[in-house]
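Only a single protein chain was left out; the remaining protein chains are all shown in position.
Then we have chain A:
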Amino acid sequence: MCSVSDDLDCLSLTSSGSGTDKSLFHATCKKCRSEPAKVVVQLKEAFCKNCLLLYVNHRFRACLGKSKLIKPKEKILVAVSGSLASATLVDLIHCGLQDTTPKRLMFSPIIVFIDDGAALGLSNEQRLKIFQEMRIMLKNCGLSTFYVPLESVINFEHNDLKEIQSETTLSINECSVSKVRKIFEDLKSVTSKEDLLIKLRNNLLIQSALTLNCSKILTAETGTDLAVKLMSNIVIGRGAHLPLDVGFCDTRCTSVLLLRPLQDVSKKAVAFYVLMKGLKTVFIPAFSSIERKNCSLQKLTENFLVGLHCEFPSTMSTIFRTGEKLSLNPLSPNFGTSSCELCQGPLDIYATESSAYLATQISSAVSKYGKAAINSDGIHVMNHSSERAKNRILSSSCKNEANGTFFNPVCYGCQLILAESNNQIHLLQNSLRKHHNQILRDKMKEEIADFLIE
């Protein structure tokens, strides 16, 4: 019915040098063959306005339909950030729910906007401005919309979720704001800041979903975003979680699944969708907005890939389609039974011998303690397979131990974040542990469900 391989059909490895292709000038739409084309979405595929809108809608519906994960009347959380992609997602859902739409969407969506102004260090006035712009943007969609500030992650309570339309001003909890600000200021690199922000945002989304009794979360990550995320996650040491981070469905938390229904749409198609429908968007700066051009590994990867994509228009789809084939093997000896306390992903630190992880551990131990490390406890213990012994090494690698507070084992990617933080990150510990335990309980409940008497 719907093929997603069309992108790859035009796989060409020759440089097209965008724009030099004269055959597209004043072309007619490739699909309806009558209207003048307005946008080149794929290589040599030019669409008119109506065909582009249909194309984006079709890709979205096909992606959701194919997964067969969403049941009628299910409550679904829709994560909105104000970006081009989230404006598109809200509009697609809004149109899909109309009675006049054939094959109407049957689920009931709830929109949640996470205000991460505290982490970005925005002033209260800037945050209020963004909040009001968001209110206007989401006013016409007619869906129930909630707002939750990122600082709630410190101590999430049910009443932190507020109806956006009934609030006129922001109630800012200065204490939490300064804590969040400290946590982020404490991190040295923009790379870790961006990474931590994504993890905290995901935690908050899952908590909001649990509070609002939603069993799924939809995010507006496009194929372009995911291709960039795939490469940058490898770069920042999160390769073990790729299938969760860039796949269609993130199953980290068994009771709330995170789905990415815009994964088959490119960022360009989304931008033109917004433009042609005249949708409102809200621009919220990111960490990289105020820094220099290649300030973080994520941004550097993005600039590199987008640049490459200009020369070789199949870059993004090739990366994404390759990433799509990755899957997680839960039985692999590299994964433990427990999950990371910070990102909830499976722990990738139970390395088998002669693995890359062990190599970095040995290398860092040797550079820290010199020759003595070879025979010291560190390496010795590492060769034992007992989980406790490994935890000991891990906890000693977390700087927070000095403070008497350290996280339970965290995955390799999160260790890198912790290693950069001096002490402030322990402010997160209690809430994350609570959240972590809840997810573990849910998982256990599911496992023993068959043995329970109702």
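By definition in this document, a residue touches a chain if its C-beta (ideal position, glycine included) is under 8 Å from a C-beta of that chain, and two chains touch if they have at least 3 such contacts; residues count from 1.
Simple rule for what comes next: contacts and distances are computed from a predicted model.
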| item | value |
| --- | --- |
| Omitted chain (choose from "Beta-Casp domain-containing protein", "Ubiquitin-related modifier 1 homolog", "Pyruvate dehydrogenase E1 component subunit alpha" or "cysteine desulfurase") - UniProt protein name | "Ubiquitin-related modifier 1 homolog" |
| Which of A:281, A:314 or A:431 contacts the chain that the document leaves out | A:281 |
| Which of A:33, A:68 or A:292 contacts the chain that the document leaves out | A:292 |
| Interface residues of chain A (partner: the chain not displayed) | 18-19, 21-22, 24-27, 37-40, 46, 49, 83-84, 224-225, 228, 267-268, 270-272, 274-276, 281, 283, 285-289, 292-293, 298-299, 302-303, 306-307, 309-310 |
